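As you look at this complex, bear in mind that one protein chain is not there, while each of the others sits in place.
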Amino acid sequence: MSNIGVIISLIIISGGLLAILIYSLRGRDVDRRIIFLFVFIAVASAVLFNIEFKEHPTLIVKKVFDKIENLPSGSRVLISFDYDPAMKPEVHPMANSFVRHCLVKGHKLCLMSLWPQGQALMTETLEEVILEEFPEARYGEDYVMLGYKAGNEGVLNVIITDFRKMYATDARGTNIDSIPIFKEIKSAKDMDLILPIGGGKPGPKEWILFVGDPGNVPVAPGLAAVVAPLIYPYYPKQAIGLLGGVKGAAEYESELRQKYPRFRDVYAPALRMMGPQTLAHIVIMAFIVIGNIAFFRRKRSETGA
Amino acid sequence: MRKGPVIITAVVVCLFIVSWIIKAVNVPAEDSVFRAFAQGFGVTFAAFLTLAVMSFLYRDNPFYKFAEHLYVGVSAAYAMSLGFWTTIVGNLFPRISEGLCNWFEVPYTEFEWHFLIPPALGIILLMRLSPKGGWISRWALAFIVGTTAGLNLPRFLRSDFIEQISATFLPLLVNWHGIGDFFSNLSLSASGQLVSILTNVVIVVGVFCGIVYFFFSKEHKGAFGAASRFGIWILMITFGASFGYTVMGRISLLVGRLTFLGHDWLGLITR
Partner (left out) sequence: MKRTIPVIITSVVGTVLIFSVFFPSGRTLGEDFSLFFDIIAVFAFFLGGGNLVRIHITKIYRQRPDWGFSIVTLIGFFITLTVGLFKLGNAEGISGSVTAAGSLLQEIFVNIITPLSSTMYALLAFYVASASYRAFRAKNREATILLIAAFIILLGRTPFGMMLTQWIPESFSILQIPNLAVWIMNSANLAGQRAILIGVGLGVVAMSLRLILGMDRTYLGSDSE
């Protein structure tokens, strides 16, 4: 199905691009709604045909994977859901993969958020991953949901020295002192690893500035593609590695499947998205080339005339 | 009233009802009828809103306006609800009132008088809504601005200035064992010595030249101009990389939405 799907998608895309090229070479401007329709059909065909490719993790992603893999069982890992539904398709798979990896390794998870929508997305991860795939995981002992707090970097400035001052209870209203995970946690400095996931403000950059650097805590961010290039300067000293966009998420999912066969049949949305992503990239590049060909041809005919 | 919009609206309503019924019928049998219809309505409404927003690509229309206005109202109220429960109830009430804590079923810590200041400043901030009393909201704004400035100054100075300069001090000769060894192992392998050296050279020279470009107090000519020109090229590569990643990010959002329509709504895609 996948190979036939690739062929059919490529035929559709090639035909459309050829038509646009011919139209452009004739000096006519293609209506933008035609372009929108073409992009929609190109991506939709790839989505419908379930095109999936193999992924190999790059070093920057492998470093994050190896860090979680090499932490001793029972290590304290904090995951921050600093994103909203607008970034969900690319970073939510990262969050789910991190949760899976940490729970299968036996790490203690603290889930929190600096974005209001992050708390609801945390609930989705709870339902989709923790309750579904790890029914043996015990709330309070294996994972805890701290929830959202308003205040952006103000929150980080408090938790770097005293967690309880900001989080007197978890998201369910349970006193934090009665939660077993928090018996040995006084501040964010007591975390063995911080995995902030997001792409806006506040987000991974604020975690590095306000917690990672001052507290000397390892940080490995999962980033929306739009901000991934901006975080590269922090690598490798201030961020031990990073996951950039859906490609990074796909690489991590692939590595997780490779290492843990139990996840081979688990739905991997990022891996599934790489097929349509590839075809869409080809379309965008073709548009740039066609646009430039038409532009230079028009320019040459104007100077020649 | 024109026929066209009426027909379109009627078609949309009919399709909505059909979709609602089909989705409700496909819900697992163990759920109640009410729950089935609620779930069916939820998925259908989500699909309707998705298509309503996408209809803007053709042109602005009442369905898009409906979706846009709904988004504004719902997201504002959502943030207010979350903020109230997590921060006001979670952080303020435990420090000012045992009675309120009992009512909202959160643990009370102890009375701290200075925590009467933030609600006072908060109410002062709300005075911004008043035409005559708006000037006093500057006090709360000043607190916000002062906090942001005070928090950011030392952190940006450390992480975005000192640490960045420190990280730029890289060895230009990586794994160096003499020029003979270098030439005997010379290759363009991604993990080879030449590429490692090239990487570090590009980083060191690129950062320096990039900063030179942003120095506008001196005319960009001669050696300074050449460094500035190289800096522009490095920045152009940076922007090209950012563009590539931005395209990747935006396309993945579209793929995510189409996956929802194809799987959750139409059931055409399996997972």
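Observations on the structure shown:
A and B label the chains in the order they appear, each numbered from 1.
Just so it is clear, a residue touches a chain if its C-beta (ideal position, glycine included) is under 8 Å from a C-beta of that chain, and two chains touch if they have at least 3 such contacts.
Everything quoted here is computed from the prediction, not taken from an experiment.
The residue from B:Val11, B:Val25 or B:Val72 that touches the chain not shown here is B:Val72.
Contact residues of chain B toward the unshown chain are 38, 42-43, 45-47, 49-50, 53-54, 56-57, 65-88, 91-92, 104-105, 114-115, 117-119, 121-123, 125-126, 128-129, 134-135, 138-154, 156-157, 159-161, 164-165, 167-168, 187-192, 195, 198-199, 202-207, 209-211, 213-214, 231-248, 250-251, 253-254, 256-257, 260.
For chain A, the residues touching the absent chain in the complete assembly are 20, 30, 32, 35-36, 39-40, 43, 53-55, 58-60, 84-89, 117, 119-120, 122-124, 126-127, 145, 147, 149-152, 154-155, 157-158, 161-162, 165-166, 171-173, 214, 229-230, 232-233, 235, 244-245, 247, 274, 277-278, 280-285, 287-288, 290-292, 295.
We adopt the following convention: only the chains that are shown with their structure count from here on.
Chain A and chain B have CA centres that are 12 Å apart. Contacts from chain B toward chain A in the complex involve residues 57-58, 78-79, 82-83, 86-87, 90-91, 94, 105-107, 109, 147-148, 151-152, 155-156, 158-160, 163-164, 166-167, 238, 241-242, 245-249, 251-259, 262, 268-271.
For chain A in complex with chain B, the residues that touch the partner chain are 33, 36, 39, 43-44, 47-48, 50, 86-90, 116-117, 119, 147-151, 153-154, 157, 166-169, 171, 173, 175, 199, 208-210, 213-214, 224-226, 228-230, 233-234, 237-238, 244-247, 267, 269, 272-273, 276-277, 280-281, 284.
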